[in-house]
Each structure stands twice: as C-alpha cells, then as structure tokens.
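Omission of a single protein chain aside, the complex is shown with its protein chains in their original locations.
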Amino acid sequence: MSVFIALAALGGLTLLLAVMLITANRKLFVYEDPRIETVEDMLPKANCGACGYPGCRPFAEALVKGKALPGKCTVSTDEGRQSIAQFLGVDLGREERQVARLACAGGTNVAINRAEYEGIRSCQGAALISGGGKGCFWGCLGHGDCEVACDFDAITMNEHGLPVVDVNKCTACGDCVVACPKDLFSLQPVSNRLWVACKNLEHGEAILEDCHVGCTACGRCAMDAPGDLITMKNNLPVIDYSKFHQTKDPIQRCPTGAIVWLDDDGTPVKGKDSRKIIRKGERRVGSS
Amino acid sequence: MLKKTLHISSSPHIFKGHTTDQIMKNVVWALLPVVFYSVYAFGWNALLVIATATLGSVITEHVLCRLSKKETTIADYSAVITGILLGLTLPPAFPLWMAFVGGALGIALGKYIFGGLGYNVFNPALVARAVLQAAFPVAITTWHPAFLPDRFSEVASSVLALPLMQPQYDVISGATPLSAFKFEGYTTPASELAFGLVSGSAGETCAVIIILGGIYLIARNMMNWRIPAAVLLSAFLLSGALYLVNSELYPSPVFMLFSGGLMLGAVFMATDMVSSPITPLGLWIYGAIIGVLTIVIRVWGGLPEGVMYSILLANAISPQIDRLIKNRVYGTTPKMKAV
Amino acid sequence: MTNNPPPSAKKITSTDEFIKGLWRDNPVFVQVLGMCPVLAVSNTAENALAMGLATAFVLLMSNILVSLLRNFVPKQVRIASYILIIATFVTVTDYAIQAISVELHKALGAFISLIVVNCLILSRAEAFASKNTVSKSVLDALGMGLGFTFALLCLGAVRELLGNGSLFGLAVFPEGFQSWIVMILPAGGFFTLAAWLLVINALQTKKA
Amino acid sequence: MNTESLGTIFLNASLVNNFVLAYFLGICPFLGVSGKMETATKMGGAVMFVMLISSVCAYGIHAFLVVIDAPYLQLISYIVVIASTVQLVEMFIKKMSPALFQSLGIFLPLITTNCAILGVALFQTNKGYGLLESVVYALGAGVGFTLALVLIAGLRERLTFAEVPSISKGTALTLFIAGILSLCFMGFAGLGA
Amino acid sequence: MSETVNIASQNPAGSTKMLKAMVGIGVLSALLIVVTFELTQPRVQQLKAEALEKAIFEVLPGAVSSRTFGVNAEGKLIAPDTEESPVSLVYAGYDSADQLVGYAVEASGQGYADKIRILYGYNPKQQQIIGFQVLESKETPGLGDKIEKEQRFLDNFTALDVGLNKEGNIANKVTTVKQGAKVNAWEIDGITGATISSRAVGDIIGSSTEEVIPLLFDNYKMMETPKANPKKNENDDK
C-alpha cells in the first residue's frame, strides 16, 4: 500500500514541478550571453562560493565579462581552468614578443646618492622627496617597486640595487612601466638588441660625477652608426629600430657604456672603449 | 663641511613626543598597581598566575617572530600587556599550565594569525580568556576568596597542577559577587566591591585602583577617555533604569559598575586601540554596545558575567561602526554613504 | 601542481582518478567543500568516521546512477534530477543508520539528512559523473568519498583526543587528564579545521 | 508540548544557537561570500527570504505527508520542493525586475544547496513548530545567518589590509575568525530562557 | 543551477523528454525509498523500543517490563488501547513478580543551551522519585552536562520526596538549592559550576511532578498489576 502512496505522491510531485519549471522556462525566458552558459558548464557547479561570487553562474558571468580569472575557482581542476581560459581566449597573439627594458645602468656601484632617503621603502615614495636623493635625477632609485609590481617574478634586484629583467619570464604586461616613477621601463620587441641604458638629459661630463655610466651626449655612437640609425635628440642617442640591423658597432666607441648590446638573456654588453667598472661596493659621495 | 650626504625625508620634520612603545609602556605602568593589589589580596597565587600568563605571551611572541623570520617585537610591550591583562582576568588559583597556554593562545590566535600588532581585530587577552573559558570551564569559574590568612605562605595545589592534568582544589571556592547575586540573590555592599574585599579574578576586584590607572593614562593622553566613559555610562543608565523599574529583581547600578570585570574591562580591555573604532562618535557607540550587552548578559543571560563576551562582540562589530560612522569631512555636507 | 591532461584525453590511469580525491584534490582540505558536516559531526572520531562513510556511500551510489542516466537526463532538468537522486540515497542511508544503531543516528542528528545539500556530492555528480563512464565515476566517488572521510577523521581524531582525552571512545591519556572542552564545542571545530589548513599551507609553502 | 514563546524561538535561532556559529549550517556560503561587505548583506537578505519561503513550504509538505502517512518522503520532497520553488522565484525575479535580480536573485541558486535552508525546514519539523512558530524560527535563523555573515565580512574586509602571515591567509583565517566569533556568541547562552 | 537560457531555442520535444526524465527519476526514487523504509522499519522500531525500555528500567530500578499509558487533554490517565489520542505518555514499570515498581515520566524544559528532555521514575508507594535520566540535552560539555554524569547529583534522585498533602497536591515543590545546602528531602543538591543546568532540572521535575504526580497517585491502584488490564502494550512483546 505505502508503495503506491509513495509512487503516486512523488511521481505527482515531480510531474507537477517539472511542468511548472518547463512552463516557467518558456514564459519567463530572458536572453543572456550564450557564452555564460558555456562557461558555466565548464565550471564544477558546486556553487560553493569559494571564488567570492555567490555561485557558479555569477562567477561565469564575471568570467565572460572579464571581471574575474578562472583561477579563482578552487574546486575546478587545473585542466578545467585552462579550458575556460582557452574558451574565453585572452591570448591575442602578438607579432613579436615584447619584453620590458630598463633604461638605466646606474647601480649603487657606479651612481651616487646625494642624499640618504628615509621613509616609505618604495621608489614612488622616495621620488616624492626631492626626487629620491639619487645624484642623477633620471636614474633608478633602486627600491624595487618594479620587483613588487611584477606578478611573474621576472624582475629581481641585483646586488647593486638595479632591477634585472628575466627575459624568459617577462610577459610584457607593462606593470613595471607603470610602477617606475622615473619611467625607466618600456616594452621593446626582443629583437631590439641595441639599447640606450640611460635617460639623463644633461650634456657634458658633469653627469659622470653622479654616475659613471651616464650618457654624456658626446654623440660618438651617432657618428659611428651607419646611416641615420642613431640620432642625438635631447642630449640622448635615439635609435631608429626600423633601420636597425644586427650590428654591435655603435657601442664600441661609447666612453661610458651608456649604449649597450643586449645578449640573448638580456645581459648588457659594453663596448671596448667604455670605462671598466670593477667596483663591487657602494659608490659614495666624494669618491670618484 | 657641506660636502657630506644629507638626509631627506618627508614632511613633517618634527614629531610629538611619545611613541607607540612608550604608550604601551605606560599602560604597563598603569597596570602595575592593579597587579600589586591583586598580589596583596590573593598572595603568591595571583603573582604566579599573572607572571606565567605574561611569560607565555612574551615567549610566544618571540618564537613566532623568529619563526616567521621577522625582528622580534617583544620590545614594544604589547605582548606584556596581553599577558598581564590575561593574568588579571584569571582566577587567582588558576593552574599555571593553563595560564601559560592562555598567554600563548592570546598571542598566537589573537594576534599573530591576523598579522601582529595593529591588525588584531579582537583584543588578544580576551580571545585567550574566551578560549580558556570554553576549554576549562571549571578551572576558570573556581574562585578563590581574597585575603586568606595563608596567602603568602602557601600556594594553592590547583595552581601547581601538572600540565594537561585536572587541577585539584583544596579550598572551598568563594562565589563572586555577580554569581552570588545571580544564583543566591545576595548583593555585596559597594564598599567591599570598591576595595576588592571579594572573590573574583585576580585583577578585577579593586575598582578604585583600576580607575586610578585609567585616570593616569587619560591624563597622559594615552587612552581614549570616551570608551570607558561610554561603557560605564551606558551600563549605569541601563542598570539604573532596570533598578528603578524593579529594585527587588535587579541590582543597583552601583553594584553593577563595581562588580565583576566591568571596571577592568572598561578601562583596560575595551580601550585596546587596535580593536576599537576610531571616530569619536564611533567610540561612544562602541562603548555603549559593551555597556548594554554586559548588563543584558548579566541580567537575562545564562552567565553571571558578560564583560568579556561584550567586548569581543563589540570588537567584532567595530569594523561595521567604522564603516558607518565617519567624521564629517571639512567642507562636505554630512551624508551617510551607502556602501 | 601537476600537469594532468583533461579527463577527455583518456590518459589518466584509474589509480589517478582514485588518488586525486584522497590528497591532491582533497574535497575538504583543498577544495573546501561540504564544510557543514565536516565541522558539525567531527567532535569524535567515531562520528566522523560514520559521517564520512555515509557521505562516501551516497556519493558512490549517486555517482553510479548519475553516470548511468547521463544520456537520458536532458540538460535543463539535470540539477533537479540529481538532487532527486541524491535525496533518495540520503534517505536510504538515513534509515540504514537508524537500523544499525539508534545511538549513532542520534549523534549524527540532522546532518545525515543534510548530506543532500553537501555541495561535494552535487559537484561530483555535475562535474564528473555526468560526463564520465560508470567505472570512472565509481573510482572518482571512492577517491573523493575516502578523501572526505579521511579529512573528517583528521578533524575528529584531534577534537576527540583533546576534547575528551580519548580516541574512538578509548581513553588515551592517563586518568585525571584535563580535557579541552572547547574542542568539542563549535568553536573547536572551526579552530581545528583552521589549524589543519595552516599545517597544509605550511607543508605546501615548504614544498614550493 | 510546546511552551516556547515566539521571542524565545527567535532569540534561540538567531543568537543562542546561531545557525552558522553553533550549528555549522551554511558554512560554504559563509566562507565564500563573506569577503565583501556588499555581497554579504545581499546574500544575507536573500537567505532570509528563501528561508521564509522554504519554511512555509516545509510546513505545508509536512502536513501533507502526515495526511498520506509517508514520513519517509520528508527529506526528498523538502529538497525538491525548495529547490524548485527557489528556481521559480529566481526566474520570476529575473523577468520582473532585473535590478532586484542583480542584487538578490543571483544568490538564489547558491542558496538552494545551502544547508541552512534545509536545516530550518528539518529542525522546525523536528521541534514540532506550528506555522507561525516556523516562520519566526526561519526569520530568526535568517537574521542569525545574516548577522554572522555581516560581522565576519566586516572583519575580513578589515583584514584585507593587514599583514596576515602567508600561512594563515585565506580560508584558515576566516575559520579562525569564525571560531572566535563562535566563542563570542557563547556569551548569549541562556538568553531568553 | 539555472536552466533558463537555452530553453526557448530548444525544440518542443525537449519538454517531453524533460518531463519523462523527471518523473522517471521521481518514480525510481520513490521505489527505492519505500523499499528501504519497509525493510528497515521493523528493526528501527525495535531498536527504538529497546532504547526506551532501557531508559525506563534505568529510572525504575527493578522493573523488567513496562506498559505505556497516555494522559489525555483533561489530565486523565488513559489506557493505551483506547481511542482517545493522548497528549503525553507515561510508562508503568513492573518487576519480575509483575508488581508495579513505579512510573517513568518524561518531561522537558529550557536548559542553559537548549531544551533538556529527561525521564524520571516515580514510586507511588513511597511517594518518591526513585530514578532519573537525561534523554536529550545540549548542555555545555564539562559544565552543564554534569547533570548527566556527576554521581553526586544523580544521587539526589534515589529518594526525592514528592509526597502529596491532604488536598492531593504536591506538599513541597521540588527545587534545586545551592551545592551542599540540601536540608529537606524535596530539595535537589545543585552543582556549582552548572548552576543553571541543575536548576533547570529542578524546575522541570518541579513543574512536571506538580502536574502528573497527583494524577498518577490517584490512579496507581487501578494499574497495580498488569493483569488488571489484560491487553498489553506492544512494548512488552519480547
């Protein structure tokens, strides 16, 4: 007897609910981006809320709108996350890979600090206080804002307080470009090997007091360079990469090593005429 | 002469005298009389308990700093305060091993996991106390009478209970004024309360000394006077109103203010700056929440004492207070920002 | 962590399906799923074990059924159907436990019924069983179920040990042990799970 | 049999035996959605709403099951009816008021699998509450849930700006806070007795 | 969860399929549940009955069999076989000689944390409570749950006076007093540290006895032996 009651009750109940849902589905239909549905299907549908969104569907909506990253879902597998990322296809496919390049070579071994900065340990903070105390106004302050800003661990500060970009890890996201208060970073195609590692706009040897590797705007590189590959603008050499071909010649006569050739892994190579810097320790005011 | 490297730093270039560690140190100074009095009233037991709790806090702070490879922060006195405050809220005959565990928990659970000083959202001493209360309900509600004649010659056996072992109590425990009232309807006279001639936690019995410590800190501008004022005022008003309604059923407001941990809580616990709101109005509201909740729990709740829970709850509410109560910024019209 | 190919690639061995739930994708420690019973009935090791097994059973059965019916159920009523299936097995389990021991049923309380809304089960049904063969689903359910049971046991053991001085009801500490009552209170549940997560975090940071 | 006043029921469900902090119900959303104040309040509101609906539904079903004498169908019919009702409500809101849907509706699907909802339905049946009592009980549970959620959201929001040690970041920290809050709520024990 | 989206674009045949699937699963579920229920029910009932009987025998030392009586809305005792539906239940326990040992009465009330459900044994001859057991409580472990465990407290209930006065009411209402302050036979010696819980027990017994004892005392003669009423409760079927 109870079997029939149960069958009738539950069967009836499910029938009723199914009919209700189906009619509701038709009557109350609202159009939505079909991608949301697809992404939602790719999610585990645990509706656990661990992603910070109130369920899988809102999370899917956020994913489609680009407001969230698939990695936020703790329940899904790595593969699941990847397939979502692939579906949403953020990878634009650039013609040539770009990397961040630093236009300064003035580490603590070659550049002096005129004043000792005290305060928030960040370049942005230091830059507010009389420019940060570095002798060269344009130079790297060395507090490592770029290192912090880099989400991919591609930037590390070397022993002279100068950031070094790991070319292989760099994704050219541009975070370091924004982070640097002195605007020393820029995104460059990897093939651009000839590089001016200085930004100071001073003319003449005076800059050498502040930094041994500063550009004195002597113009020798421009003179040596074939054609108008290099021109002097605002006391700095400007390289026209459109005319660029793989030659190390321009670096050879630079007396300071401000213009360099970058190795495959981004290590700068100086010309043979540049001053050899052997100092390991910190360069102080007064010493030369 | 003018060749040397200058220093550069952000304005302003002058600073007012006292620093954070000085504030902390002064809180310790203000607490010392309370400690002395509790030792006077409860003898070696109290001294041992307070010292052990403090030791637990300081050692834990040191060890955790080392473990996370940071410079040790015991020199800022905040761990000492946590330890002393915890010790003061424990019964004088509390087993030492539990006190030590409490001190350690206060730092680890109440402070370290949140990021250390400045980030603890709850008062660490009270977190420790709450955990102890839940873990060892018997030990923490077994009160020792004050001014026992042998308090300087003997140490209670429960104090020296072996670690992880149940303590044995050798003295018939006394009832605190609050439990005496709650369960027996007996009201302890105010004079006894004010001078701590009653059973209770090591440090909560003598209201007068606590008030003096508070006045010292307020006078040195190292404590926000609004919190104790708000706590005591709201507790007084609510219990006063109840007393007026039915003086048979409800105790007098004076009894409420001077009994239990309200005074210690209002002056030294609720005023923990980190876990309290920041705007003046927010502080008043925060204090009032503590005062009202304390009375509500004491009068209608199942527990005789509610100060600890009230302060912890108010700690939990204080981010909300900070969110809703903001100063009206100069040159703006006051409006509630719907966040 | 690992570079397992997606399930459709069919390169995963059966052991992988089984193992992943135990540790790598442990439902409690890694995915933080199904927390309610984890916290609520882990006050003793015995309860934890019973709860874990009950959940594992429901998970197994519903995974099988869902996997069997996966081509029959249209997408739109999938969730509703799955809930029906899960609820059925939970009811079955509920009566089975009652028939085994009234005491145990009393200890687990309403949480047996609440297995229905354990997001672990629904998520496995949705994410795995509805897309995979029966045999794979069985392995997945077993792995996840045992992983869940294991996590529950981890909690239950610690809580019972400290809160009661015993393990599976057997006294571990000598006479006179002061039990830490907070551990069997709700707060203790939160603390123990948090502590386990701390331990796992610490292990992972060490590894990395 | 039932001597509890409505006030006691409410106090019990919201404070003394808080659903989240004492009964561990609704932990998943509690852990997940408590990161931001804004989401927390909305979630709380939505949960309260669904609790009321499901409480009434459960009362009706229970009465029906008593009539046909099939107590064994209790669980399955509760969950199915609650799930479907919530879904209907969701669709209805979506159609009628997109604004309301954005602020409340999107929480609804998550709530279906929230143990607190089913918990209310089961407990009210176990305790043998009448319709009015059930509703008050559901309301109390909802208020308690929201309270816990809002408190923890505030604390977590504050702690996003803290130097939390790396090992206690994330769920562990939330659980610790929940534990401490759970201790705090023990202070309410005995209220309304 | 939400299946709202692609419905409109589906062909109508989908609806039938959905319907079929839902109902099919529903019927399957119902079958499974009913079968399980039918299979387990006897054993579950038996286990429950055993548990209850065990509790009854515990609070009524010496009892070996029991019968269930109801109390109706007018406060009259009714036999188990009558049509009237009882408001609450009372269990009578008999010793091996089929002599009435006493009644086991269930009572409940608000404790510290939640409701406390207890069972106590009443001996009408001695007019005493002779046994006590907590059926269900959520009292704080270590403190409030001493009412279940602490022997000194349980000893209160071996001979707790619930004697009636001339008017047929309880002469002295059962109350809990402070630990160590018990003077009279009708007082319960409380537990320090579990004051509220032990008082709650006192209150529950106090109010329950005031209601039930006079009734039971009036009627106990009628049920002195099980033979007075030949039809036995199913609880006795062993």
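Lettered A, B, C, D and E in written order, each chain numbered from 1.
In this section, a residue touches a chain if its C-beta (ideal position, glycine included) is under 8 Å from a C-beta of that chain, and two chains touch if they have at least 3 such contacts.
Going forward, contacts and distances are computed from a predicted model.
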Listed names "Thiosulfate oxidation carrier complex protein SoxZ", "Pyruvate synthase", "4Fe-4S dicluster domain-containing protein" or "Ion-translocating oxidoreductase complex subunit C", matching UniProt entry of the absent chain: "Ion-translocating oxidoreductase complex subunit C"
Contact list for the unshown chain, restricted to visible chains: A, B, D
Absent-chain interface as seen on chain D, which is shown: 160-161, 163
Missing-chain contacts mapped onto chain A: 114-115, 118-120, 122, 124-125, 127-133, 137, 201-203
Residues in chain B touching the chain absent from view: 1-2, 4, 6-16, 18-23, 76, 116-119, 224, 273-274, 276, 278-280, 283, 322, 326-332, 337, 339
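Please note the rule applied: only the chains that are shown with their structure count from here on.
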Contacts common to chain A and chain C (chain labels): B, D, E
Selected interface, A-E versus D-E, where C-beta contact pairs are more numerous: A-E
Chain at maximum distance from chain B, centres defined as averaged CA atoms: A
Inter-chain centre distance, chain B versus chain E - centres from mean C-alpha coordinates, in Å: 45
For chain A paired with chain B, centre-to-centre distance based on mean C-alpha positions, whole Å: 48
Residues of chain E touching at least two other chains: 1-4, 6-7, 18, 22, 25-26, 29-30, 33-34, 36-37, 112, 140, 142-143, 196
For chain B, residues that touch 2 or more chains besides their own: 109, 131, 134, 136-137, 302
Footprint of chain E on chain A - complex, ascending: 2-3, 6-7, 9-11, 13-15, 17-19, 21-22, 25-26, 28-30, 32, 34, 36-37, 45, 47, 55-57
Interface residues, chain A side, partner chain C - complex: 14, 17-18, 21-22, 25, 43-48, 50, 74-80, 82-83
Of chain C, residues touching chain E in the complex: 69, 72-81, 84-85, 87-89, 91-92, 95-96, 98-99, 101-103, 106, 163, 179, 181, 184-185
